[in-house]
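A single protein chain has been omitted; all remaining protein chains appear in their positions.
Naming follows writing order (A, B and C), and every chain is counted from residue 1.
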Amino acid sequence: MPLLDSDAKGVFVISVTPFADDGAIDFDSLDRAIDFYFDKGADGITILGMMGEAPKLTLAESREVAARAIARAGDRPVIVGCSAPGLAAIGELGKASMDLGAAGIMVAPPGTLRTDGQIVGYYHDVARVLGDGAPIVLQDFPLATNVHFAPEVIGRIVADVPELVMLKHEDWPGLAKITAIRDAESRGQRRISILCGNGGIFLPEELARGADGAMTGFGYPEMMVAVTALVAQGDLARAQDLFDAYLPLVRYEQQPGVGLAVRKHVLAKRGVIAAPTIRRPGRGLSAAAREEVDRLVSRQARRLDAIG
Amino acid sequence: MPLLDSDAKGVFVISVTPFADDGAIDFDSLDRAIDFYFDKGADGITILGMMGEAPKLTLAESREVAARAIARAGDRPVIVGCSAPGLAAIGELGKASMDLGAAGIMVAPPGTLRTDGQIVGYYHDVARVLGDGAPIVLQDFPLATNVHFAPEVIGRIVADVPELVMLKHEDWPGLAKITAIRDAESRGQRRISILCGNGGIFLPEELARGADGAMTGFGYPEMMVAVTALVAQGDLARAQDLFDAYLPLVRYEQQPGVGLAVRKHVLAKRGVIAAPTIRRPGRGLSAAAREEVDRLVSRQARRLDAIG
Amino acid sequence: MPLLDSDAKGVFVISVTPFADDGAIDFDSLDRAIDFYFDKGADGITILGMMGEAPKLTLAESREVAARAIARAGDRPVIVGCSAPGLAAIGELGKASMDLGAAGIMVAPPGTLRTDGQIVGYYHDVARVLGDGAPIVLQDFPLATNVHFAPEVIGRIVADVPELVMLKHEDWPGLAKITAIRDAESRGQRRISILCGNGGIFLPEELARGADGAMTGFGYPEMMVAVTALVAQGDLARAQDLFDAYLPLVRYEQQPGVGLAVRKHVLAKRGVIAAPTIRRPGRGLSAAAREEVDRLVSRQARRLDAIG
Partner (left out) sequence: MPLLDSDAKGVFVISVTPFADDGAIDFDSLDRAIDFYFDKGADGITILGMMGEAPKLTLAESREVAARAIARAGDRPVIVGCSAPGLAAIGELGKASMDLGAAGIMVAPPGTLRTDGQIVGYYHDVARVLGDGAPIVLQDFPLATNVHFAPEVIGRIVADVPELVMLKHEDWPGLAKITAIRDAESRGQRRISILCGNGGIFLPEELARGADGAMTGFGYPEMMVAVTALVAQGDLARAQDLFDAYLPLVRYEQQPGVGLAVRKHVLAKRGVIAAPTIRRPGRGLSAAAREEVDRLVSRQARRLDAIG
């Protein structure tokens, strides 16, 4: 599998990790999910992210998921999330993943980092512990990590750590940050790929600001694929029309915590995964929430019909 | 002015505090804003909330704003936000506000509270320091305060503090909490009013779950008024159609920090306030953001036309 | 009263705010406390710090305390703590204090600051809102504020904000920071005064690293005065002997939260303040804690006798 580089663009879907009702990993559903993401137009996938329930897997399971997903993806790129409180665990899973054929490693910072210097130093350490030039995706998600990256800090990491090839951008608000990074690049900073998260809830604006695509797991990845393509073609109006049709569900799925249960419910409803099971201590959707989601899905279908 | 009670329902708009270009409070714009909110159908207003830039006002200014807004609102209810790190400051502004004719006092918890018992104790202290049975609105906004209220903790405060009449609900996710509170009430817990915040981004679902209305400051309060009325009439489909037309802007305005600049830009654009000035250290919208908002507003107008 | 400048050294005692049993400010005890601090050799005092229960005072009360303390101190310097979540409140109390004759204003950062740039920007804003060249003391206390100042960030503020004349140093661990600042000064950075907090628990080492003295409120300020003088005379061994005699109590008083009750108990026991009352929601010492403190005080007296 080719390594990720800073020219990456398009949609990398954050894959769920499917579980059977008893909590065991459902590898058949994982295969189907990976096929589904690529069938819907994904350019790559990312496994073992926060929404892949990575912290609920043992190291042995994480390796199995990585092996299975990478094998199934064939020659298409798979990024492996390896965030952990300690560098050793990042190195342990990261090296194993690269050996299995991963395209790159995604790392969010531990919540203990505070000063700009600590943040920059951390990505030096990550590059060192991964070694061998493994491509790094920096996940910038302050809502979850409580670590805040000023654009200049991203610039310092770009300058210092050649392995950094991509930003998974999910600061909130983050539009100004995309502009700031692209402006710095226009003044000579090394260009990196920027793929956006947050369930895609700002995708049209993010793309118009210069992002290269999306990296998130919304249950209808075809929306992200189509919106990304339309903006690339210069048709922002049509991109927004399409986006708006999905927005009520995007919004609902973006809720922290419960959002994953929404996503799995949608994927199960679509026949992608066998069961919407969340591993403990997570919980599935309440009956009231299921009704709300089903209603949003029905309304979405009607609206998509209406806009043609 | 009558005091707020637990039967309150409808829309209480979180009022902006308008500033002139030099940062002085623009009281004429404040008058116009209050008139505008009520013209658009508000049932009450809330001043000096987080989005009212309360921490940027001196105590003297806060009193002036309260006096002016309460006078302008006439016999319609005005809630005054009095959150502060110390109880003395809450008492100082709270008592002054009640003397001026406020309908109630809104208090979010300080971020230092951790255990359930500390949270319950805090609202005991707030009631004591306000005194005289001043009605209390509990602002439950973990994203901003980092204090998390379990539904049972709200139940304990309801049981212990009779002055608590309303929950400004903006947990995220929060739909299950509305259901939990209403369920507890069906089992005998004293009923309180629940008005929802978060820019209204879950308003249809919140109302369907049992909320009594909205308390937030979206630049088109007529959306909140209409959606609340439609759900009250049982027309959830029409409520959602209307809501969905506004949702792209609701989403954009809900961004932390920058959202207030969006709101003020919209209100200035609509002729409500003279200038979109944010007091320092806040910042106004960038040119790119203004274009995005203006585009969303144009699209919103077309879509409202389309749905009639 | 002369203004604080970067040559300040010695001991600035963080003054308690004494309350009567009913919670009213006890101004006679405040007078006695100020006299006591200066009688024990203090070079200045700091009022309305965190341990002065500042957030529990109304603005009106804060002004009264400042007026009384400044009058009582006469020509000796009084620093007024003005930390608040909003700049307006800092300006309101800060300007009033300077008008009353304060020597300088101490400001800790709000917990919302995250990036280095935000921190530097904040002290620009503080200087602007205080105006008129009011001397600023930066309180660096991450345990309480959750804001972390890298030494370079302090350097940037020193370079940008000429009003900054003093660091109240209470990072933990913080010894390396003193060394880093003094090293930067030896390479040309403008020198500021560094007075150390944290109840004095690292005072001998801090002074040996280049600190100019202490700014904290340990109930036996004579220890801080003597230790500072001894280190200045080059007698570190004697300074440590003396320090060690007080250390068991220093350690006990440094406990967050309960420490203030210890301090007030000691000051009441010493006849300085009439009552050890803590304003709500704080609490006084339990009987068990009082016994522990009294025991430590007795042991301390015996040990001081022993070392002569």
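In the analysis below, contacts are C-beta pairs under 8 Å (C-beta built on N, C-alpha and C of every residue); 3 or more make two chains touch, one makes a residue touch a chain.
Because the structure is a prediction, the values reported are computed rather than measured.
Asks: Give me the visible chains that the unshown chain touches, in label order.
Replies: A, B, C
Asks: Looking at the full complex, which residue from C:Ser186, C:Gln233 or C:Gln255 touches the chain that isn't shown here?
Replies: Going through C:Ser186, C:Gln233 or C:Gln255 one by one, C:Gln255 is the residue touching the chain not shown.
Asks: Thinking of the whole complex, not just what is shown, which of A:Gly86, A:Gly133 or A:Pro162 touches the missing chain?
Replies: A:Gly86
Asks: Looking at B:Ala69, B:Ala84 or B:Val153, which residue reaches the missing chain?
Replies: Selected residue, touching the omitted chain: B:Val153.
Asks: Provide the residue numbers of chain B that touch the chain removed from this figure.
Replies: So the residues of chain B touching the unseen chain are 114-118, 142, 148-150, 152-153.
Asks: Residues on chain C that touch the omitted chain in the whole complex?
Replies: Touching the chain left out of view, chain C contributes residues 172-173, 175-176, 179, 201-202, 205, 208-209, 240, 244, 247-248, 251-252, 255-259, 286, 288-289, 292, 299, 303.
Asks: Spell out, residue by residue, where the missing chain touches chain A.
Replies: Contact residues on chain A toward the absent chain are 54-61, 84-89, 91-92, 111, 121-122, 125, 128, 279-281.
Definition applied: only the chains that are shown with their structure count from here on.
Asks: Need the CA-centroid distance for the pair chain B / chain C, whole Å please.
Replies: Distance between chain centres: 38 Å.
Asks: Mind checking the centre-to-centre distance between chain A and chain C? Centres are C-alpha means, answer in whole Å.
Replies: 47
Asks: Two-or-more-chain contact residues of chain C, please, as numbers and ranges.
Replies: Correct list: empty.
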